[in-house]
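The complex appears here minus one protein chain, its other protein chains still in place.
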Amino acid sequence: MNSIILTAATRVITPLMVAFSLFILLRGHNEPGGGFIGGLVATTAFALYAKALGVRATRAALRVEPAAIAVAGLGLAALAGLWGLLAGGAFLEGMWPLLTTTPSGDKAGLPLGSVLLFDVGVYLVVVGSVLAILFALEEDVAASSPEEAD
Amino acid sequence: MVLLTLALVVPLATAILTFLARRTPGLQRGLSVAGAAALLAVSLVLGAEVVAGGPIAATMGGWPAPFGITLVADLLSAAMVVITGVIALAVAVYGLGEIDPAEERIGHHTLLHALLLGVTGAFLTGDLFNLYVWFEVMLIASFGLLALGGRPDQLDGAIKYVALNLVSTLAFLAGVGLLYGATGTLNMADLHGAVPDLDNATVVFTTAALLLFAFSVKSALFPVFFWLPASYHTPSVTTSAVFAALLTKVGVYALIRVFTLIYDAGMPLIQELLLVAAGLTMLTGVLGAAAQNDIRRILSFHIISQIGYMVLGLALYTPLAIVGAIFYIIHHIVVKANLFLVGGVVKKLTGSEDLARIGGLWAAAPWLGVLFLIPALSLAGIPPLSGFWAKLVVIKASLEAEHYVLAATALVVGLLTVYSMSKIWLEAFWKPHPEPARAAGRGLDRGESWALLAPIVGLAAITVLIGLVAAPFYAVSTTAADQLLDPSAYVTAVLGARP
Partner (left out) sequence: MELALAVLVGVLTTCAVYLMLSGNMVRFIFALALLSNAVNLVIFAAGRLTYAAPPLIADGAKAPADTVANALPQALILTAIVIGFGLLAFTLVLVHRAHQTLGTVEADDMRVAEPASDDDEAR
């Protein structure tokens, strides 16, 4: 697409949207939000980038191929699951290494643990797999030589 | 129970690792075979554990049953996982000699192990909605495998496969939603107690019918089997073999699980539907096969026909019949995978799967003839091979239940199976090659023949073993059937499995 307004605006909007998607990802810990919806927002950002500047430029900007992002996310989610298992609990059980129990029975510390790791995994799976499909479709339409979808 | 989780983590980790190793084909192939071998090892330990100590269960995420998701293995689940491990190793090795390097690079191994993950998950889950999720994992991976080469016939087959299977999963989902609305639980052991208490017969029947439809499509029952012969002959032989061995059997497993644990298959109308569907499935499958002239298409129709026997076992719903169904599944998975693998070697040697264009293999490769005859005669039910005992038990059960028409159908279908197998034998092996100049065909190089033949010989050995020493396999099937018909141990394992 050849629109100066779109191209110029995209350069500003895309980083903002990615930052916003990270906010949604972290907010999902206790409130509406989370990895899936955050991942979709990030995907929208990159889809906009691909519309304005082309798929090739987007691939270059991402540096990593989308399928690899998805598999990395899957790996993180699997690790989050194994964490619980290796720590002696159940598979996928929430692990909170930075939380301690105060004498009064309350929890204190930073609620950071395997749940967030799992959510980051979901985020990456969504970004990677949706972008892989989008790019495959875009490149099919744009180029005469179709490439394999991932 | 760490074992149950490991049975899922191993294929998941293998899928991830084979993807990461996609730029170094040697490492990728090694990982794929090692992952399949590890799955087999884990499944054998799991099987031994369940045989020794009865059903085991594990909760996910530390949420106690029935609120969280439970993994559970009774003897049927464990046996299915073991046989999945066997097939996994066989096709992983066979793939080394058959899969096109380009397809390996774009994800054959990763998708294969993702498929195994879905299959294992479906066998081990104790939660109805989770079963739906595993079905989807399996579906997505199988879509990918089916369309991997991107050839026109593959895309054509994939479209039909995808379309019909998606409709069935939506029916499954609707059934799950309604059942949850009626009972307030999705844990299958909990549903075992909740469904008989429902006083609304309409809800019970509607949900049962929706699940019956969904699983019938998955297991390719008459009249919803059309996706199977449209697609199974189009991908690589390795993919065909793993589909033929496992996918439809997951459907049959789901039918058996749901219609023994949650509903009972003897409930009015459902039982009649199952009986009629089973009879017509046997018959249409074998008649369809008789009209085909392509090896893999003949074999595809035979899958349908054989599914009929298994469902007949469930539909009769007597202890002996369930034993027959389970024994049949175990026998069938091994034999069917092996026939596809032999078909792949025939294709390698002659360059075609069209019976009219090949021949003379008995003269060129008599060893292959022997390797074909073992699973082929077993499929047809010739004693003393495994198929004989499987058919014997199912037919005996239908005679005892006084379903003489169905018993007769089963016998006639057996005869027609012999006809189909002898057709492949006569055309591919016995008759001279139609073009004598090309009769010699190409040979297999050494690495290739090792990868292709080792799995075939291994599976043939298992077939002979089940046939000659049927007693322990029959004993396992009997215990598994007992656990299905009296699931109190299963229910205790799940609902007592609080951490």
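The letters A and B name the chains in turn, as written, and every chain counts its residues from 1.
Basically, contacts are C-beta pairs under 8 Å (C-beta built on N, C-alpha and C of every residue); 3 or more make two chains touch, one makes a residue touch a chain.
Here the structure is a predicted model, which is why all the values come from computation and not from measurement.
Of the listed positions B:Leu111, B:Leu139, B:Ile270 or B:Leu453, the one in contact with the omitted chain in the full complex is B:Leu139. The residue from B:Ser216, B:Thr234 or B:Gln306 that touches the chain not shown here is B:Thr234. Shown as candidates are B:Val2, B:Ala102, B:Ala163 or B:Ala475; the residue that touches the absent chain is B:Ala163. Note that of B:Gly54, B:Gly150, B:Gly266 or B:Gly458, the residue touching the chain absent from this view is B:Gly150. With the whole complex as reference, residues 30-32, 36, 129-130, 133, 136-137, 140, 146, 149 of chain A touch the missing chain. Across the interface with the omitted chain, chain B contributes residues 129, 133, 136, 139-140, 143, 147, 150, 152-160, 162-163, 166-167, 170, 173-174, 176-178, 180-182, 229-231, 233-234, 291-293, 356.
What we mean here is this: only the chains that are shown with their structure count from here on.
Chain A and chain B have CA centres that are 35 Å apart.
The part of chain B that touches chain A in the complex is made up of residues 2, 5, 9, 12-13, 15-16, 19-20, 58-62, 106-107, 110, 150, 499. Touching chain B in their complex are the following residues of chain A: 67-68, 71, 74-75, 78, 81-82, 84-85, 89-94, 148, 150.
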